[in-house]
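Quick one: structure below, then a few questions.
Apart from one protein chain that is not included, each protein chain of the complex appears where it belongs.
For chain A:
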Amino acid sequence: MSHALTTETKEPKLSPKARAALSEGKKAERRLGLLLCAPAIIVMAAVAGWPIIYSIWLSLQRYDLKFPDRQEFVGLDNYVTVLSNSYWWNALWITVVITVVSVVIELVLGMVLALIMHRTLVGRGIVRTSSLIPYGIVTVVAAFSWRYAWTPGTGYLAEIVAGGEPVLTEKIPAVMVVILAEIWKTTPFMALLLMAGLALVPDDLLKAAAMDGANAWQRFTKVMVPVMKPAILVALLFRTLDAFRIFDNLFVLTGGSQGTSSVSMITYNNLIKGLNLGIGSTMSVLIFIAVAIIAFVFIKLFGTAAPGSDNGGRR
């Protein structure tokens, strides 16, 4: 990172005039660049762009597969229906709680894990590999073992921790179990990203800080964290977006009953189970907007630290 920062200050900024007066060679290079990007852009437009546009179009219609003859254009009616519905808000609330709680805990745990893995001298490879195991297990498989563990009769957790109570059939305990499963599952991912960030912290900087009398905590907050900021941002952004779209864990653990549906879950219920393409698409568009807002806020909030936002990467 320090490398990127220094190049940014040294690099001469191109004025608009200079940009206009590109040499023939530069122009050809730019054309080639666009040409090389074109296939990727076309594929992206086909697999991501078109479905998004199509679901926006569907969200403006009354389109229920069960009533094929009642199909019509209804404008924003579906948005009014969804946004005035208590099930939707409950799902959004559940999603936000799961996202915030799990990401915060994961960040702290992930940082601790990253520091341990970074400093481990003996068996570093084994420590790293073993800590990554939860992330390597297929989420649905892991979710099933959690479900059985929390089911009275088949599960040790239900017997030992919950005293034989079926925790997954009550709203708040069920949400707590879901959050726990999420944390268990993705903390290693967080730790991995943070460890990559830790590797960027120059040892010299830490030694210099130590010489100046900074204690461990000060070295962590004043030296490591600022240097690691881009890595932390990436880790937080990825995990927040991931957690916001939570589906598989919930699908297996509670199936969305007792009001534990996340926004993805309730969208699935309306789209696939209910066959209501209009309402379901409206929800997917709302999720899309929410995800865009989260990404935007993160980039804005952390501003310059965002990867690719400095000129260092753009030549």
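Here, a residue touches a chain if its C-beta (ideal position, glycine included) is under 8 Å from a C-beta of that chain, and two chains touch if they have at least 3 such contacts; residues count from 1.
Assume contacts and distances are computed from a predicted model.
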| item | value |
| --- | --- |
| Protein name, per the UniProt record, of whichever chain is missing from view ("Tryptophan synthase alpha chain", "NADH-quinone oxidoreductase subunit F", "Carbohydrate ABC transporter substrate-binding protein (CUT1 family)" or "Protein pafC") | "Carbohydrate ABC transporter substrate-binding protein (CUT1 family)" |
| Residue of A:134, A:173 or A:259 in touch with the missing chain, whole complex considered | A:259 |
| On chain A, residues whose C-beta touches the chain left out of the figure | 62, 64-68, 70, 81-82, 85, 87-88, 166, 169, 256-259, 261, 266, 269-270, 272-276, 278-279 |
